[in-house]
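In what follows, a structure is listed as structure tokens, so that the remarks can point back to it.
Moving on, here comes chain A:
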Amino acid sequence: MSNIFLKILKDRNNLININNKDLNKEELFIIGKKIKENINSLFNGSLAIRQIDAGSDNSCEQELVALTNNFYDIERFGIHFVASPRHADMLLITGPLTRNMSKAVKDAYDATPDPKIVVTVGDDAFDGGIFNGSYAVLDKISDIIPVDYHIPGNPPSPKTILLNILNILETNRKK
Partner candidate 1 sequence: MSILFLQFLLEIMFLTIIFLHLLKKNSDVVLAYIVQSILISLVLLNSFIETGDILILWVILCVLVVKVILGPIFFRRLIKKNALAFSVSTYLNSPLTLVLISFVTFMAFSNKLLPITNIIPSYHILLSLSLSMIFLSLFLIVNRKGALSQIIGVLSLENSIIMFIVFAGLEQSPGLQIGIIFDIFVWIIISTVFASMIYNKFGSLNVTEMNRLKD
Partner candidate 2 sequence: MNIFILILQFIFIPLISPFFIGLIKKVKAMLQNRQGASVFQVYKDLWKLLHKDEVVSNDASWIFMIAPFIIFGVTLVVGVSIPLFISNLPVYVSGDILLVVYLLAVGTFFLALSGMDTGSSFGGFGSSREMTISAMAEGGLIFSLLTVSIVYQTTNLFNISNGNIFIHNNFILSIILAFAGFFIVLLAESGRFPYDNPDTHLELTMVHEAMILEYSGKRLALIEWASANKYVIFASIGANIFLPYGISHNTAILSIIFGILFLLLKISAFSFIIGVIESKIAKFRFFRLPDLLLISFIFSVIAIGIIN
């Protein structure tokens, strides 16, 4: 075990570096127009994300999990995943909204204290994606809870998700 630590401490150049210039390259849908006045100063330092699976096929989850590995490492931007919506500031909803998950998503939304941001990740979450119109899926998540931003992609790569989250924080700060 200790030789692994030595190897780690020797070479440390595996982080992908993100600087401001490639922030605005990835496109991003803005849906909800809610302007939150005290949001800009609050979240620049620390952001707690609660990921809700509204019936996804686990592809978006893989990408979100990849965010926490040591390539993308969202912790260094002060973003961390939390266990309960009570502690969360941002709700990442993945997957088409299935019928019996609608109540759970509504509960999670109510349980999150304000000010909060709701982001849907992946095309399925936007309008049910390929499952659109099926009896088991309620097409639009925004019918149940107000959605603020949407990250397109099926599934969006960890880099796009990361850039989009940082982008969301940027747009919020500008408002």
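The definition used in the following text is that a residue touches a chain if its C-beta (ideal position, glycine included) is under 8 Å from a C-beta of that chain, and two chains touch if they have at least 3 such contacts; residues count from 1.
Criterion applied: all candidates are chains of the complex that A comes from, given by their letters.
These figures come from a predicted structure and were not determined experimentally.
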Next on the checklist: Once the contact definition is applied, which of 1 or 2 turns out to touch chain A in the complex?
Outcome noted: 2
Item to check | Residue numbers on chain A that touch candidate 2, as the complex places them | outcome: 1, 5, 8-9, 12, 14-15, 38, 42-43, 45-46, 48, 69-70, 73, 75-76, 78, 80-84, 86-87, 89, 110-115
